[in-house]
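Missing here is one protein chain; the remaining ones are kept as they sit in the complex.
A, B and C are the chain letters, set down in written order, and residue numbers restart from 1 in every chain.
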Amino acid sequence: MVKEIERTGLPVVHICTVTPISLTVGANRIVPAVAIPYPMGNPSLDAGKQFALREQIVRKALNALTTEVTEQTVFD
Amino acid sequence: MKILIISNNPLILRTWDGKIPVRYIDGSAPEVLLAVRDLCHLGYRLLTHPLSGSIKPNETPYKSVLLAGTCCGTDTESILLTENAIDVVQRFGPIRRNWQERELKDFQLVDASLLAGAAESAIADLKEI
Amino acid sequence: MEKLRVVHYINQFYAGIGGEEKADTPAELRTGAVGPGLALTAQFGERAEIVATIVCGDSRFNENMEETTAQILAWVAAQRADVLIAGPAFNAGRYGVACGTVCSEVTEKLGIPAVTGMYVENPGVDMYRDKTYIISTKNSAAGMRDAVKKMAPLALKLALHERIGASVEEGYLPRGERVNFFEKERGSLRAVEMLLRKLHGETFETEYPMPSFDRVAPSPALKDLSHAKIALVTSGGIVPHGNPDRIEASSASRFGEYCIAGLDTLQSGDWETAHGGYDPVYANADPNCVLPADALRRLEKEGVIGKLHDLFYSTVGNGTAVASAKKFAQEIGRRLLDSGVDAVLLTST
Partner (left out) sequence: MKLELGYLRVTDLRFGSPSAFCNGVLTIDAEAVRAMILENDKVADVQLDIAKPGESIRITPVKDVIQPRIKIEGPGGMFPGTISKVDTVGSGKTYVLEGMSVVTAGKIVGFQEGIIDMSGPGADYTPFSRLLNLVLVITPAEGLPQHEYEQAVRSAGLKTAVWIGELARNAVPDRSMIYETPGIREGMALYPDLPRVGYVMMLQSQGLLHDTYVYGVDAKRILPTVLYPTELMDGAIISGNCVSACDKNTTYHHLNNSVIEDLYAKHGKELNFVGVIITNENVYLADKQRSSDFTAKLCEYLGLDGAIISQEGFGNPDTDLIMNCRKIEAKGIKTVIITDEYAGQDGRSQSLADSDPAADACVTGGNANMVITLPPMDRVIGTLDYVTRIAGGNQNSLQPDGSIVAELQVITGATNETGFNRLSAR
């Protein structure tokens, strides 16, 4: 899916838990997420901290979108 | 390491119940694979290949897979293998004939035997640890 | 036996009308063979004849594709053609596209088989190789003789609905369709000879090219985030409560488009996950965990991004490239592009 959307020429960042899958399906900008049932949260944290964590991941993703890449890149 | 069999094969249930936990799926082989995929996401890893046997996925109605619980997160190799197996099974399409009881029994037997070899290896591995 | 009826499509250049300056020549129907059709006729002998030739300028065709194609289809039907031949177009891009279009349309709409010829790098090849037969040619008209020698026999076989052999036997470019045939040597000898060539660094041709790990070049980065419109897409199955579009719980065959205009966060209860695979408790308790609408809204208010797109797209994916997923992902891409989105955040569980 990532690939088909990127084919339109829009930059796409893939936020996912299993980065090897993302590499397999051909995403070019990849940001690792937290864990499977809750990629951008962590139920062991309180709501405020969860939000901060999420915002951090989203900021990382936005940063990836503004970064030129020539090959598949994982933004750790 | 805890091991687990996912299967829709009644013979597996009869053979292994009480020895290795069996999660019995009352459904098709693709449904077994989906259950396997989900468990892999929840921290299990494959011990056997999800495309066991050379009987084609649009022939045999049975599927049994041996899994182990992992201690450390998800095993991406297992997820990829299972996803790929689901893809292959979808490509072959559904079973297009009505098997008779005797043939179903034979399919059960072959499926169970494919798993048995692996289960013995897994139990041996467990003992050595 | 009556001769088979062939209709031939060529461009203005091969009809002798002129080069680029005449590329806007409108489509016309001529009786009998013209230009390369004479070489084809020689190949056919007594078995077939070119009853009509359709000539059209390359620019004309590509700029008025629908109406020109409709006109051509009408002519081909009226001629009661047994087979259509187009080109060969060699490495001419627009001519290749025209030949590919005419061939695939004639086959699809009229049920008449068709064959064309192109150089492997002609852009028409990738567009039409799975929809028609494209004989592999050299990259210039110097390859006319060879091309015609392969196109004519294949056209006859197609016209007679005979079994078509594998690509290497007939000379067409592989159509993404595996065809069995008997090689001259047994497989083991072919393997040994292939290995020797590989060991000596010589070129060799694999009999089964591994499915290409199709890659899309990375799109250019966003220049100005603070004015960019960012859209959210997820394969984590976030849907309005009750899953109104009935997105399937695994490997979904459809997607949903939902509005989040004015929402600061995705409230639990209003939104949930359709994903059947994993434990849905967390995603249902806080849908933002899967679709980070709350964080993006905050960043929109802070001016970090220009705008969060009002619509988001959701499906249940399994990561791997499945044909149906490909289709609807193209549709999502098109809608995003049409609504002026600048960049996409795609989340997967």
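Keep in mind that, in the parts below, a contact is a pair of C-beta atoms (placed from the backbone, for glycine too) under 8 Å apart; a residue touches a chain by one contact, two chains touch by 3 or more.
Only a predicted model underlies this, so the values are computations on that prediction, with no experimental measurement involved.
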Missing chain: touched chains present in the view: B, C
Of B:L4, B:L42 or B:A116, the one touching the omitted chain in the full complex: B:A116
Contacting the left-out chain in the complete assembly, out of C:A42, C:A78, C:L160 or C:A191: C:A191
Positions on subunit B where the hidden chain makes contact: 46-57, 59-60, 66, 81, 84-85, 88, 91-92, 96-100, 102-103, 105-107, 109-110, 113-118, 121-122, 125
For subunit C, the residues touching the chain missing from this view: 166-168, 174, 176-192, 194-196, 198-199, 204, 206-211, 213
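Keep in mind that, in the parts below, only the chains that are shown with their structure count from here on.
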Distance between chain centroids, defined by C-alpha means - subunit A, subunit B (Å): 32
Separation of subunit B from subunit C, taking each centre as the mean of its C-alpha atoms, in whole Å: 37
Distance between chain centroids, defined by C-alpha means - subunit A, subunit C (Å): 29
Junction residues of subunit A, two or more chains touched: 17-18, 21, 24, 36
Two or more partner chains touched - positions in subunit B: 41-42, 79-80, 83
Subunit C - residues contacting subunit A, complex: 213-223, 225, 228, 230, 233, 235-236, 278-283, 285-286, 288-290, 292, 294-296, 298-299, 304-305, 315, 317, 319-321, 325-326, 329-330, 332-334, 336-337, 341-349
Contact set on subunit A toward subunit C in their complex: 1-18, 21-22, 24-29, 33, 36-41, 43, 50-51, 54-55, 57-59, 61-62, 65-71, 73
Subunit B-facing residues of subunit A, complex: 17-18, 20-21, 24, 35-36
